[in-house]
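Comments concern the structure below.
One chain of protein is taken out of this complex; the other chains stay put.
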Amino acid sequence: MKKIKNAKELEALRARLLQAQDPQQPVVRVCLGPGCLAQGADKVSRAFREAVQAQRFKARVQPLIKETGCHGFCSQAPLVSLAPLDLLYVQVKPEDAEEIVNASLVKGKAVERLLYRDNGTRYRSAGDIPFYQMQQKVILKNVGVIDPLRIEDALLAGAYRSLVKALTEMSPEEVINTVSLSGLRGRGGGGFPTGRKWRRARDYTLENPGPVFLVGNGDEGDPGAFMDRAIMEGDPHAVLEGMIIGAYAIGAHQGYIYVRNEYPIAVRHLSIAIEQARALGLLGRNILGSGFDFDLQISRGAGAFVCGEETALLASIEGRVGEPLTRPPYPAQQGLWNRPTIINNVETWANVPHIIGQGAKWYTDLGVPHSTGTKIFSLVGKVKNTGLVEVPMGTTLGTIVEQIGGGVPGQKKFKAVQTGGPSGGIIPYELKELPPEEMRPARFGLRPRGFLPSELKDLPVDFDSLLQAGSIMGSGGMIVMDNRDCVVDVGRYFLRFLQEESCGKCLPCRLGLQGMLEFLDRFSRGQGEPEDIDELQSLAQAVVDGALCGLGGTAPNPVLTSIRYFRDEFLAHIMDHKCPAGVCRDLIHYRIDPEACNGCRLCARSCPQGCISGRNKKPHTIDSTACIRCGACLDVCPVDAVRVA
Amino acid sequence: MRKRPADIDSILEKYPPDPQHLISLLQDVQAEYQYISPEHMTLICAHVGVPLTRAWAVATFYKSFSLEPRGEHEIRVCLGTTCHLKGGERLVEACERDLGVARGHTTGDLRFTLDTVNCLGACALAPVVMIDDGYLGQANLRALRKRLEKP
Partner (left out) sequence: MNAPLIGEQEWIDFAIDGRAVKARPGWTILETARENHIHIPTLCYHPAVKPWGGCRLCVVEAKYGRRGKVMVSCLNPPIPELEVFTHSERVKNVRRWVLEMLLASCPASPDIRKLAAEYGVTATRFPIRDPEEKCIRCGLCVAVCTEVVGVQALTFGSRGVTKQLDTPYRVPNNDCVACGCCATICPTGAMLDRIDQVRGDISRRTGHGYAH
């Protein structure tokens, strides 16, 4: 394809591609998202190619095999969908490819055993499955559908139509206006109104003429979050288009997409997309004949969670250590090389083409006032259906966890939901009361509403409501906890994580996270006094107030919400020396149930302490004084005889 | 067997002589040679125009970079939130015990490097361990030990 010189040529190309497309041509879409890849989806894809080739289809009905981004239903990985038959196959193995090709592509029938089954119902089509039915895929519309390595697929799906509209029908000011009116707020965690940020940058640039930069934050460091990964890998042109429109709005000519080093596939897909966009003339000089120049470069992270913080990220792009800077001044005023820089999360950027294309009103109709549009969540943890979920803002937690997520599996009880990653809070199933003013992180002039439902399932998921409950939206991580998850342990986990990721520049974070961890470590060993809980709260407040950046400043959130909502659990550790969830090692015992034990000796052989004794075929016993609760016996026992108390 | 690494000059040539490319260069060298040797560090500094102290600060700040040669096989135990809730910590400890190496380091015989990572995006399979490019989902100690015998 040669360079496109103007909007008309782009539409002509789109029309040609549409013409050439055969809507009846069978398409096999193999998901290569992270969950499916981990289950060997690449081998599944290869198996389909081989099976199709072996079948020797006639040219007219030759099936197309597309490797796509994440289909979202990760607990059923690997996923393969067929069109136009509209079949979704789950847990597909490479050996199944031949059967599927034969049955579905040749004979047009479904392979029943590979259809998704739940509660006795078998579902043929993805659209019928409750997991999908209750979602509204806007940003993820193309992810799982298009081949991210072909710009033709993106064009057929409508990519760059909004760019044309912006360049030919709107002024930069109008673009900023539209984004402002849409109410779009940052999807990376801060929730700052995007239009306001753009306007500030534009104002500073007008006052101080010179270069202005654009950055896409693809650092996605929250453990358990892979929304941005799905977008970057599955629909990279959405990010590019959003950034080109943004560049036009504020007058930037150079942009960077910062992708964490742990996402090499995202780096690859974005690089290819950039090359393809450049080749077509959608990036570079004189884009679509508009006279506007803009180019993008990928900047790779190097293994530092703190580089998700905007000033640290900019330092990293400049080739420095990722140490955040005090703000103000904000990057919109002084960013890369001291010039105005707009930095937005890649999910935020992916929202822009939809807003420009369908208008601000369409966007505000989605979601709720003050939290417009949709949000992608990664629903993980102790929930039946894990994966990526996109819903309008304001959808209740109950809808997400119970109806889409299928609830907490097994005999376990739904205890709490953790949102916002290490910066967020743990919200219990039974909400008791409003948290005090001091526990809420800084917000941007929005008034909190006074109402909190009494049950978690009625809590709307939007920026304000989550803040009300003491947590934050964050980047969209949503971890479901059951009664076997201990809040003291989860607090320790997050603090240990943040401690490793702290840049070490400021004392409240470098020393304070360690200090808070000291308290929690002691609680987990059953040590401490009830007064220590208040002391911990005081230390946490000092960290919130004193820390230089958001990493340290939000680090106390999990602990503060735990104390607020689960004080009894803390007291159980301290006063009763018990861990109700059965997690904290020093407070639990491993014991072999003599009724269940079959005397197979597997546990005794696996024990690193050599503290399990028993004669062959007779029940075994663990010497608790030597036991380190490493879990080896628990893992290896074929009859589940090891009990944790 | 690792392939013969490319010539250092061909890597340097890919980047203009500007300090902003320090991290990219370090990454390419890390990917090619599995670590950053003192000689390569000096060459990179000379190429982009930064003092050695700055390269040292960057190379030790970011976890991607290793100043020591890494093992033939890379074990990455996921300690993302879901994997933690499903017992990921026990898996790391087991590896540390079995291989006699602390996390973040390489065994004396240079066979294994043990690392933890903070989310591989395969949460439905928690706990997850990666050995080189292969995934071990719903990992337990027995399966992990078996995989390590023939990595």
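By written order: A and B. Residues from 1 in each chain.
One rule holds for everything that comes next: a residue touches a chain if its C-beta (ideal position, glycine included) is under 8 Å from a C-beta of that chain, and two chains touch if they have at least 3 such contacts.
Quick caveat: nothing in here was measured; it's all calculated off a predicted structure.
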{"item": "Which of A:E99, A:D295 or A:E500 contacts the chain that the document leaves out", "value": "A:E500"}
{"item": "Touching the absent chain when the full complex is considered, from A:Q403, A:N483, A:Q541 or A:N598", "value": "A:Q541"}
{"item": "Selected from A:L206, A:L511 or A:A626 as touching the chain missing from the view", "value": "A:L511"}
{"item": "Missing-chain contacts mapped onto chain B", "value": "38, 41, 51-57, 60-61"}
{"item": "Contacts of chain A with the absent chain, listed as residue ranges", "value": "304, 306, 321, 325-326, 328, 442, 499-508, 510-512, 514-515, 518, 538-539, 541-543, 545-548"}
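Keep this in mind: only the chains that are shown with their structure count from here on.
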{"item": "Cα-centroid distance, chain A relative to chain B, in whole angstrom", "value": "23"}
{"item": "Of chain B, residues touching chain A in the complex", "value": "19-24, 26-27, 48, 50, 54, 57-58, 61-65, 79-82, 84-85, 87, 90, 93-94, 97, 117-126, 128, 135, 137, 140-142"}
{"item": "In the complex, chain A residues that touch chain B", "value": "33-35, 37-40, 74-75, 77, 221-226, 229, 261-262, 299-305, 316-322, 378, 380-382, 386-387, 418, 421, 477, 479, 481, 485, 490, 493, 497, 503, 606, 608, 630-632, 635-636"}
